[in-house]
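One structure coming up, written as structure tokens, with questions to follow.
Omission of a single protein chain aside, the complex is shown with its protein chains in their original locations.
Presenting chain A:
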Amino acid sequence: MTLLTVNGEEVSLDLPEDTPLLWALRDELRLTGTKFGCGIAQCGACTVMVDGMPRRSCVTPVGTLEGASVETIEKVEGPEAKAVQDAWTRIDVPQCGWCQSGQVMSATALLRMNPAPSDEDIDNAMAGNICRCATYVRIRAAIHDAAETLEG
């Protein structure tokens, strides 16, 4: 039994400790916005925030999350998340969309730490998120766009 907070609510997960957080979120809590792409921390589709930091939920065992606070795409909040999602929509970033929950989470984490990232900062923060549709030029443009919105 693991007790943790997911999107602000207390949850107890009665699952084997080695269950990846990804499948706990999807199969148990029906939070299906977090996606599966590789299962080995290579693609970033499963990115969520754990205690405020981006994490690959596919390789995060629930047993390590006692007392942790998890934030998923369904409830990601704050000015950075809003700016990112608005920019994503305005610039029509998504193609198939499968990677985009993870991209939005990584971009939000980046802007929370660095409100005015350079191209190089973006490369470093986003290199772990694969987009097979190669929407990368728009991801870059949307992050800059979101940063400008935040600046006001």
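Keep in mind that, in the parts below, a contact is a pair of C-beta atoms (placed from the backbone, for glycine too) under 8 Å apart; a residue touches a chain by one contact, two chains touch by 3 or more; residues count from 1.
Keep in mind that, in the parts below, contacts and distances are computed from a predicted model.
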- Query: Can you pick, from "NADH-quinone oxidoreductase subunit E", "Aldehyde oxidase", "Spermidine/putrescine transport system permease protein" or "Carbon-monoxide dehydrogenase small subunit", the UniProt name of the chain not shown?
  - Reply: "Aldehyde oxidase"
- Message: If I consider the whole complex, including the chain that's not displayed, which of A:Val6, A:Val70, A:Ile130 or A:Ala147 touches that chain?
- Response: A:Ile130
- Message: Of the residues A:Val6, A:Cys43 or A:Ala109, I need the one that contacts the missing chain.
- Response: A:Cys43
- Message: In the complete complex, the non-displayed chain touches which residues of chain A?
- Response: 15-16, 19-20, 23-24, 26-28, 30, 32-40, 42-43, 45, 72-74, 84-85, 88-89, 92-101, 104, 122-124, 126-127, 129-140
